[in-house]
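Complex shown without one protein chain; remaining protein chains in place.
Coming up: chain A.
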């Protein structure tokens, strides 16, 4: 955009303002205005700040105007040079522009999951991509394919431009090691661990992560024989994956909560710790270690699948649906028992099943927020 120029200008100024786009002519025009504006009432065409801005944009800021393919082009580049290429904000060293998946890597993820039928966990470990991201990538590529088939308009030039501006993680060439996209074993900080606890332990007793978790959730320490069973916290991980019900509980009623588990259990890929331990214990048995790892993964996948199936069956059993022919409604039938707990004393409790006759809808009440809180996929 050219610098702002007032539309109504006196004739004497016209010669100075004909070349609107050139900034070099501006100082002369402003200086002449100062001279001729002594009795003028009209607003100044150019303030000092605007002049400074356009000056900066035409000198230092000029290199930010167009992007450089394959490189980032942030403000920090002007002061610190291309070394600080990943920081978009000059005042905030804590924010870095992190790389995105390249087009090829994204397609590779889709191929491995959908066509080669590999598990999300395995692909995540191979490519160093978070499991949630893999699920999202599969979803998005699927959607893209559908839209291409439908012949919908795609934003291809835009996509190319973005991939030129933002750092990307490329797909490794055949035979090369794939660079990891992001850390895949992020441990979410549990709110219980925020407390600073003074907990004296006798020196004769080792104090490991399992016990630390119990202290944080104020559970009693493990018995001697129980503690002896666990040689390393990652032993617990396998047990928990196979049967999550072995996690104990503390507190009563509403305040009941599960005992905080060690990091080995709570990270997204607990089996990687077991693999590491196996490797350390048997450094010369590569093949045997790999075999044990595949067995471990199969065992865990089977256990997880079983649990998922059971949950699904339970859900289906709970919720019977019935759709009459030529109807747009689906009737959901579920078992109810009419007690004070389930339907309230008058049978009209808000959590009771079925439509409650005589109870007005609150959807037109003043102050009722009607912005949805979730959209079913």
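A few points about this structure:
In the analysis below, a residue touches a chain if its C-beta (ideal position, glycine included) is under 8 Å from a C-beta of that chain, and two chains touch if they have at least 3 such contacts; residues count from 1.
Please note the rule applied: contacts and distances are computed from a predicted model.
Remark: of the listed names "DNA repair protein RAD7", "Small ribosomal subunit protein uS4m", "Trafficking protein particle complex subunit 2-like protein" or "Signal peptidase complex catalytic subunit SEC11", the one matching the undisplayed chain in UniProt is "Small ribosomal subunit protein uS4m". Among A:155, A:228 or A:246, the one in contact with the hidden chain is A:155. The chain omitted from view is touched by exactly one of A:120, A:141 or A:259, namely A:141.
By the touch definition given at the top, chain A reaches the unshown chain through residues 1, 47, 49-50, 53, 56-57, 61, 64-69, 72-75, 78, 88-98, 100-101, 103-104, 106-107, 130, 132-133, 135-137, 139-141, 143-144, 147-148, 152-163, 165-166, 182-183, 185-189, 191, 201, 206-212, 231-234, 262-264, 267, 269, 272-277, 279-280, 371-377.
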